[in-house]
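For this view, one protein chain was removed and the others were kept in their places.
Going by the order they are written in, the chains are A and B; count residues from 1 in each one.
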Amino acid sequence: MLRIRNLEVAYGRRLALRRVSLHVDQGEIVSLIGANGAGKTTLLRTVAGLVRPAGGQVLFRGRDTAGLATERVVALGCSLVPEGRQVFATMPVLENLLLGATVQYRRGRRAEVEADLARAYRLFPRLEQRAGQLAGTLSGGEQQMLAMARALMARPALVMLDEPSMGLAPLVVKDLFAAIRTVRAEGATVLLVEQNARAALRLADRGYVLETGRVVLEGSARALLDNRDVQRAYLGGEPSAAREGERP
Amino acid sequence: MSDASAQAAVCWQPEIERMDREALEQLQLERLEATLTRVYRTLPFYRQRLDAAGVDPDAVRSVEDLRRVPFTTKEDLRASYPYGLFAVPLRDVVRLHASSGTTGLATVVGYTRNDLRHWGSAVARVLVAGGVTREDVVQVAFHYGLFTGGFGLHQGAELVGASVIPMSSGHSRQQLRIMQDYRTTALACTPSYAMHLADELLEAGVPRGALSLRLGLFGGEPWSEGLRRQLEEKLQISATDNYGLSEVLGPGVAGECGEKRGLHLAEDHLLAELVDPVSGAPARPGAVGELVLTTLTKEAFPLLRYRTGDLTTLTTERCACGRTLARMGRVLGRTDDLLIVKGVKVYPSQIEAVLVALEGADPHYQIVLTRRASMDEATVLVEVSEAIFFDEMRRQSGLRETIARRLAEELGVHVAVRLVERKSLDRGDGKAARVVDRRGA
Partner (left out) sequence: MTTALALQYLVAGLTYGTIYAVVGIGFNIIYNTTGIINFAQGEFVMLGGMTAASLHRLLPLPLAVLGAVALTTLVGAAVELTFIRWLRRPSVLRMIIVTIGVSILLREAALHLWGEGVRSLPYFTGDEVTALELGGARVSPQVLWSLATCGAVVVALQLFFHRTRTGREMRACAANREAAALCGLATRDLVTLSFALSAGIGALAGCVVSPITYTRYDIGASLALKGFTVAILGGLGNAGGAVAAGFLLGTLEAFSIAVLPAAYKDVLAIAILLLILFLRPSGLFGDRELARLGAS
């Protein structure tokens, strides 16, 4: 579904991404982990059309999206849940959700919007309770759910999430990730960027490790979890001998 | 054979083995780039090599670009003995294996947990392609030890779910006994050993019906179609070839499917190139060339463009079995003077090194290879001084035994030694005279 080859993205003089290649196949959950500044957010923003690449190719469903306007990328079926939620704070929850469905309205699928709204409330009951509240008054976790639900209203084929767990309590993160699983089960493909490497890899099928704008490791989520360097750098050290055989 | 063909269609990892080539190339590109980045960062050897060649790892963005990366050779591996090319700390390495030679000419390879997993699945793929299922009883008659053959096949077979008999090599009588009693269905060993066992069977008068054997997974040395036919007839099995080398993985690098028209390579773990052995340039399409392998998933012991020294062909044409992985042809020969004696790699230079160190022996020798009862036999003719040659039998045999012992230690395989008169060996020019191979097919 998504195929990136040798992507190069610059911020001024600095290269945020140097020849990054990765792919996401239909129905997968792929996690991108790495330290701050590694380039993960830049990657997602480039795919979403917010950033113009300096080189390389981004193929989404066979179309080259490098340089396409964001609205076109969303219309093609790729939605980004951005870092920091970015809800429309001065507008109520319901309007946030309806705005997420903009592309659906343009496609003339009003009936689907109704159904999707119901589905959003099913996934995140709290949002229904707060439908009339201004989005800016929601808690961090609720805002994250709103941001996710909003992106899903467009019925995207690929959902990209940028650090959804940031600043959220572990219990909330658990709910959020459960929602991601549900979303995948319902047919979407997910590309997840996370600082919380352990949670991200447990959720994902495959993963990539990004360091200073380059991919240093690729493999199944399990292989990444078992990779010592990953354990040392991102999973809080190596497991003790006693826990060696255990699944982390 | 239709039974085997039907089974050939079964894949251990169909999502990989039947991947469409575009997706495979994308996967290879990603893994190649990640490997380059990692290797440049963690291995001073490669960082210096790439810097010296003026190659920026970030600039390698395709298989074509990879050609600018210098080759890695056996000498490089030897020079890094033991752990110079390990990309991870030793405590992350959970297995060590070695290839040919004891000191000075040996190579050590290491595996992390993930490496073992990948290795296992590569071998499992080869076994399944050869027809093995979990119902099978697999007798592994490769040597268990530092060499990768025994453990490699063992791991793969166990993964498939077959019942594995870790026989290791040798003890032919016992091998046959076990083969009958344990109802072995698949035999994994070198083709020459298989032939030897077949002959022993005949000699022992064991009726073919007493065996449950149906598959042969043979590798570790080059062997001909003629030998395959013989083996298949004598043992009433379907015999497939598989290829491996410990520097890069072990067994599991490639294996034949039921079509028996080429060995499918584990292209998700290795990037295969074919180069002209003299110039190093890419071989012309369809031509014979030297197989060069780059590891894509190795953590502990990654290698860039390793010259295997094996001459073969490469094709990406679709195979009737449905696998899309490229196929290499049977190995046609070597680019160097490496010999394989009883499945063990022997470099004539090893022999030379032993002789030079020994008092009394001249470093002029000739290795004569013959085959008796389907087993390789090696005799090393060593020139000695007249004094020794005409000396007492006792002293001569003492020297002969010493040489034989030293050679066995160094090479890892037993060779007979004969002392000959000085200058009696054909000088010729260079290597050609060193080896007389009378083994035929």
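Methods note: a contact is a pair of C-beta atoms (placed from the backbone, for glycine too) under 8 Å apart; a residue touches a chain by one contact, two chains touch by 3 or more.
Predicted model, so just to flag it, every value in this text is computed and none were measured.
Displayed chains that the missing chain touches over the full complex: A (touch as defined at the top). Only one residue from A:9, A:32, A:58 or A:80 touches the chain missing from this view: A:80. The chain that is not drawn here is touched, among residues A:48, A:93, A:215 or A:235, by A:48. Looking at subunit A, the residues touching the absent chain are 48-50, 69-71, 74-75, 79-80, 82, 86-91, 95, 98-100, 102-103, 105-106, 134, 136-137, 150-151, 154.
In the analysis below, only the chains that are shown with their structure count from here on.
Between the CA-based centres of subunit A and subunit B the separation comes to 45 Å, rounded to the whole angstrom.
Of all the residues in subunit A, the ones that touch subunit B in their complex are 3, 5-6, 18-23, 25, 208, 211, 214-219, 223, 226-229.
Remark: subunit B residues 23, 26-27, 29-31, 33-34, 37-38, 41, 58-59, 61-62, 88-89, 92, 112-114, 117, 297, 299 touch subunit A in the complex.
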